[in-house]
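Of the protein chains in this complex, all but one are displayed in their positions.
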Amino acid sequence: MAEPQTPTARTPLDGYTGPIGGPSDAGVVLGEVRFQGKLNLRGNPDDAAFRSAVTGAVGVEPPITPGTVAAVDDRAILWLGPDEWLIVTPTGDETALRAALDAALAGLRASTVDVSDNYTTIRIGGPKARWVLAKGWPVDLHPKAFGPGRVVQSNLALTNVILRQTDDAPTYEILVRPSFAKYLWDWLTDASLEVGCRIDAA
Amino acid sequence: MANQSNRLAAGGRVDRRRPLVFRFDGRRLQGYAGDTLASALLANDVHLVGRSFKYHRPRGILGLGSEEPNALIQLGRGNRTEPNLRATQIELFDGLDAHSQNRWPCLRFDVGAVNSAFHRLFPAGFYYKTFMWPASLWSTYEEVIRHAAGLGRAPEGPDPDRYERMHAHCDVLIAGGGPAGLAAALAAGRSGARVILADEQAEFGGSLLGDDDVTIGGTPAVDWVAEVVAELESMPEVTLLRRATVNGYYDHNYLTIAERVTDHLGVGLPTVPRQRLWKVRAGRVVLATGAIERPLVFRDNDRPGVMLSTAVRGYAVRYGVLAGRRPLIVTGNDDGYRTAFALADRQARVAGIVDLRTDPIGPLVAEAKNRGIEVLAGHSVTATHGGRRIEAAEIAPMTADGSGLAGSTRTLECDVIAMAGGFNPTVHLFSQSRGKLRWDGERAAFLPGTSHEAEVSVGGCAGTSSVTQAIKDGIKAGLDQVRALGHTARQPAAPAVEEHGQGETRPLWLLPSTQPVGRKGKHFVDFQNDVTAADLMLATREGYRSIEHVKRYTTTGMGTDQGKTSNVNALAIVGQSLGVDVPAVGTTTFRAPYTPTTIGAYGGRDVGHLFAPTRTTAMDPWHRANGAKFEHVGDWMRAWYYPKAGETFRQAVDREVTVARNGVALLDASTLGKIDIRGGDAAEFLNRVYTNAWAKLGTGRCRYGFMLKEDGMVMDDGVTTRLADDHFHMTTTTGGAARVMNWLEEYLQTEWPEMDVRLTSVTEQWAVASICGPKCRELLGRLCSDIDLGNDAFPFMAMRDGTVAEIPARVFRISFTGELSFEINVPTRYGLALWEALMTAGADLGITPYGTEAMHVLRAEKGFIIVGQDTDGSVTPLDLGMDWIVSKSKPDFIGKRGLARPDLHKPDRKQLVGLLTEDPTFVLPEGGHVVETVKPKPPMAMLGHVTSSYYSPSAGRSIAMALVKGGHARKGQTLYVPLEGRTIPVTVAGTVFFDPEGSRRDG
Amino acid sequence: MAEAGRRRGPTGKPRYSILALARNALSYHENWQAAWRSPEPKPSYDAIVVGGGGHGLATAYYLASVHGIRNVAVLEKGWIGGGNTGRNTTIIRSNYLWDESAAIYEHALKLWEGLSQELNFNLMFSQRGVITLAHSEHELKEMRRRVEAIRLNGIDTEVLSTADVKKLVPIINTDQGIRHPVMGGFIQRRGGTARHDAVAWGYARAADDLGVDIIQNCEVTGFLKDGNGAIEGVETSRGTIRSKRIGCVAAGHSAVLADLAGFKLPIQARPLQALVSEPIKPVIDTVVMSNAVHMYISQSDKGELVLGAGTDSYNSYAQRGSLNIIEHQLAAACELYPIVSRLRVLRTWGGIVDTCPDASPIVSRTPVDGLYFNCGWGTGGFKATPGSGHVFADLMARDRPNPVAAPFTLERFKGGYLIDEHGAAGVAH
Partner (left out) sequence: MMLIPCPWCGPRDDSEFAYGNQAHIARPSDPASTSDQEWAEYLYFRDNPKGPFAERWMHAAGCRRWFHVVRDTNSHVILQVYKVGEWPDPALGVGPANKES
């Protein structure tokens, strides 16, 4: 994934996460996902024109089942509310995608806002990921209740986040506002103490 | 080292290959792995373990587990010491260091025991009746009372250990792992459901661990336990929690479990929590918490060695410890006989079985006779003898109704008394869940009645007294609960159980004695709080007739055991005293936690650097690297000022202000709230939420707005910009960001859902650097070539898109300082890059970063208010003299009607004015109050207070703003700010102290 | 109050004293009289007080002792003192921000001083001082505003440095590196605590002594009005009781009663939780409150640490709240007082508090003639008990507001002159 070069773009956890590495048998693996394109999408899901406009522009149909993610290739649409979604797309893609969406949505009661920098993403995986998250996460992540393709918003410790499971390993991506990222990182590493933690380039 | 003189040669679940050394009050003693401190002390024939709370009477171990009221121990030392632990729950570890409590100088000779001599002056509630004269001496009395009270000592310093919390979800949570709970877990677990089974003890098995006369499937019950536990352990969806007390039952099947993770190891581990508080949301709950045996209330029933019958038996069977060689059994049911036989089988010489029942019959009674144990039917214990240990009991036959004596007393020597008063089902959790109890006269116990939650009680806690039944009911409950949740489950076969029945129980709440209660000796009901039957009777006599009054007046049931052994006895005695039956007395309220739980476990890891999030901006690394001092604004850390070497606070702020007025200065304004507003009705929406008019604002133009609450009071302010016809960018105060966002959403969703408006919080999408000062246009020009920065092309209160330092930016020409100023918004990832570029490009212009303090001074010089500082939720725009921002022509906006209320137009309202001190160097303290007439001393009538006050380098004098009653009409008046030690005369002025013509904002 | 220490009731109950204790000890305490009678309700009274909490009992006592109105009944649906009086954290102080509040709470504090003697019941009123902490520059400024207002109202107050706080509260964490460092505070030395139950019992005994009927297990279930809509009596679970002068002092149940009387109050009932630790030897000698770290702590004479914080957010009559409130409060306790994390919570509970939009009480006439309400004390009315009873008795006796109580009318919600004590109430109490 190409990173924006000049001028220097930084993530909230740049220089904060410590060096990459750690025990190979660590219970969790943590890393920051550097720069994703993110668009907040609002619109009426009952409006077929809206759905097809979005599907046309994004290539992904906006999910209408609460708590689900629809993804095609490297684009995903996360359900956030009955008329609200988050589109996640590779960095650099968001500007063009937004332009395309705005064009497609013209005349509808719908809109997009670029929120690529309004969140950063922390990835947590490993056999003990669920155990560690449960220390501060009130929502059930048991495979019977949650899994890949699902997204949920709640409070993780003392922050509000969007959490999405990306695979069965399990791996989760946590979208957190940048100003809270250091706190959340500290919290996660602290909660991992018991099971061991490896830092990964995400 | 003592030699475990009471340890039996064999038997019990302790590991004799692992001897452990421990200390009690400095004495080195030995026990085995698997012991509790209590069993190890008894093994060493130590019965005296503490002194009672009020009378300092010698006390021993009463029970076997969490019900223990007496044996409270101070464990460990220094920062790791813990007071009030029950010896019966402390698992022995090598090097354990325990101390008795509530005694001085030592346990055997306790000075406090003089209280015992004056005990007659200390009936229940005595302190309400005395220590009143002379009034001035109360604080002295209180000091003495406080030091005499309290049990153990707090740790000396910060706790070195970790505590964690853990959320969990399950289909079925089972509290208690005795036969009932194990059976339920098995039945539920086999369906594949998610099951949590928690027991407060180190091992599962419950009462079966302490009984050796029960077989299940033909083998000892403990073998069945081991099999079941092994099967449960093999089930992936079953979580077994040992040393885990289900301690709270909250709404909607939310329960907490306090797990003691490392306590039994005796050492804290750096990475592992010492304790963990589980917070479980359960689909269904099975309560299988068993029953707690009742002590009997007879004269001087508190001597060390007087114990619960199941405890005496449990020490023998489970720990291989004979608490005494000459036990006397006092029983109201068959269970006491089982204890007698268990002890007799272990070489004890049973002194006799005092059976409260007049005519006990059944196989156990017959067996006692066969064994040659004397059964004293229909007898009472009328007195006990002994000091630090029970030595003998006096017994006498009772009248048929048990209210008096029917014969002469006789003395039986004994070194232990085992009391079997019947069982109280452990209904604590059931009650916490708001289930309704019902009194069962036959069992003489409160049983679970109507459930409030999706829950069922089984086994001992439901009043079952047989293992057979407990297992059957457990299986049924396990199945029912998982089936109710839609799981398919097959019924496991109930194993065949051989056991003794419990026979009939005679509930005799207060054993008769040779003298009326209260005259001689003490009949203890609540051992820990030294509450006697006489105290309970006194309370009812004095009019404290509600059981809640009795509890509070006598403190019965209010100790650290919360009356686990005493409450039902107390209710019954109160009932007798009032002449009503037990259900008419009712119970007191059961509350969490079931057993005391560390404060640390509830707090978890929300301590130290994780106590609260600290929010930082993209530029924060620069501020840190460059020596900024910070201030907390809400959750944010904001740069407050940037001192240079040797500078004071004031010097630094003066310098920053001066540069902002004369050169170019730079502020990190990223924390301002930002809301993206889209939709065809966006302008109309702003019209409704702001006090001024928005419809005509041109694209690319900005406007300052006031938001009021419906009551007309100022709520927030900020600048909002029209980006397109249907698109606005709103800013809010830093502290108000979340509140405003929620407020606007609420109106949209609930009042005006028809409006075409969509809000998105973009506070953190944008990092904001605000540059100000006459040279700031020059600076911006160096970094930005695609915006014409000239006054005409880019006027005040306008916005332009462009590129600054090669970064895509939104630039706003707005000013909170009165100077020429640009607010540069860039995506957060570039915030630091922008800041660095500005600092580099402005170096030769003398660019200076300024912090929030200089920002405050700069705005105050111009009379700009800060919501929350110059307002406090009771201030209207009119009070602020800002009538101009309140539209007269708009038919409605939020706050318009509120603002029209009569009290908001009174001339004597507090209004914002400027204050000038006579001495221009004197800076009034913010919060100082303004008076019209100074009195020699308070009280004096206040007119209001100073809201903002600074030294203004630009005005060359101190400046202040204040909210003053009728202030707008007082311009020119001299008022006073009386401070401690001196009074400052001030002149009322306008609120603009610098550049009143506003000539500087265009540069 | 002038007759402090005299028993003046017609029943002539013997006084409490150490001598009385000694005398009764000789007869094995078998001859103590009931502190109050348990009479059957009479068909009518000169005045009825609904609610047998501290405020209601104090009202009845002052009706009898100050205004000579002795044919009074206190109707209590459960047991006296069983509402918030019996479940509060007992903080007493008068250092409020606004003049109106300062006046009423100071009125109460002056009555507290000497109340044990007046009632001849040891209320264990302990003027051990109440400290309020400041944890940021912002809080220091707020504090200065409050302190100056308090001082100029003639109420005792003293600013404390961090070092002063540490000296008074050695177990507090004054590390300046923590998230909410203790940056100072202020103390009202005349503030403190009292034994909550004793307040109810002491007033009950003294009121009973003056002839007041204290009737427990008597729930008011309706109001009787005459043809003009004026009050005539109440329906209760123990039958109809008539009176033309009725005062409701039902704290958490005020809205329920107002509903029965046919009007609404600007009151919401919210759970407020509190808890105690196991008793330990003294570790903290004052009351300490903190807004930013949102909890307050004191230690009872019996040795428990008594801790509280803020209300739950939702309406409830359940006398219980949600666990997260307790978790935050106890994390705060560990943060500020690191030694407490090994101590154990003994018992948690909740009360129902009657919260007003401006966090100030209502002591007022109502739309129904002859019916008065005293409510809205919310999270902080224990401290007001004597003052509230005193001014409410005055209002009931004379049907015109006592000057101290006048600002606290229902009318203020119409005109808009609220007495917004949210800041000063903060964590309340």
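The letters A, B and C name the chains in turn, as written, and every chain counts its residues from 1.
Here, contacts are C-beta pairs under 8 Å (C-beta built on N, C-alpha and C of every residue); 3 or more make two chains touch, one makes a residue touch a chain.
The structure displayed is predicted, hence computed values, not measured ones.
A.B. asks: In the full assembly, spell out which visible chains the left-out chain is touching.
C.D. replies: A, B, C
A.B. asks: Where the complex has a chain not shown, which of B:264, B:452, B:520 or B:541 is the residue touching it?
C.D. replies: Missing-chain contact among the listed residues: B:452.
A.B. asks: Decide which residue listed in B:751, B:786 or B:918 touches the omitted chain of the complex.
C.D. replies: Touches the omitted chain: B:751.
A.B. asks: With the full complex in mind, choose from A:91, A:153 or A:179 the residue touching the hidden chain.
C.D. replies: Considering all chains, including the one not shown, the answer is A:153.
A.B. asks: For subunit B, which residues reach the chain that was dropped from this view?
C.D. replies: Where subunit B meets the chain not shown: residues 250-254, 279, 281, 434, 452, 710-711, 742, 745-746, 749-751, 753, 891-892, 896-898, 900-902.
A.B. asks: Which residues does subunit A use to touch the chain missing from this display?
C.D. replies: 66-67, 80-82, 84, 138-139, 152-155, 160
A.B. asks: Quickly run down the residues of subunit C that touch the omitted chain.
C.D. replies: 253, 255-256, 259, 264-269, 313-318, 322-324, 357, 413-415
By definition in this document, only the chains that are shown with their structure count from here on.
A.B. asks: Can you give the whole-Å distance between the Cα centres of subunit A and subunit C?
C.D. replies: That gives a centre separation of 50 Å.
A.B. asks: Using CA atom averages as chain centres, what separation in Å is found between subunit B and subunit C?
C.D. replies: Whole-Å distance between the two chain centres: 23.
A.B. asks: Quick one: in the complex, what on subunit A touches subunit B?
C.D. replies: 4, 6-12, 15, 35, 40, 42, 109, 111, 113-119, 134-138, 140, 142, 144-145, 157-159, 177-180, 182-184, 186-187, 190-191, 193-194
A.B. asks: Would you tell me which residues of subunit B are touching subunit C in their complex?
C.D. replies: That would be residues 79-84, 120-121, 123, 126-133, 135, 138-139, 142, 145-147, 149-159, 161, 163, 165, 248, 250-251, 254, 256, 279, 516, 518-519, 534, 538, 541-546, 548-549, 552-553, 555, 560, 562, 589, 591-593, 596-600, 602-604, 606-609, 611-612, 614, 631-633, 640, 711-712, 869, 872-874, 898, 901-904, 906, 925-929, 931, 937-940, 942, 945, 978-980 of subunit B.
A.B. asks: State the interface residues of subunit C toward subunit B in the complex, per the touch definition above.
C.D. replies: Of all residues in subunit C, those touching subunit B are 16-18, 20-22, 24-25, 28-30, 32-38, 78-82, 86, 99, 114, 116-117, 120-122, 124-127, 136-138, 141-149, 151-154, 171, 173, 178-180, 195, 197-198, 201-202, 216, 277-283, 299, 301-303, 320, 322-323, 326-328, 330-335, 338-349, 412, 414-418, 420, 422-423.
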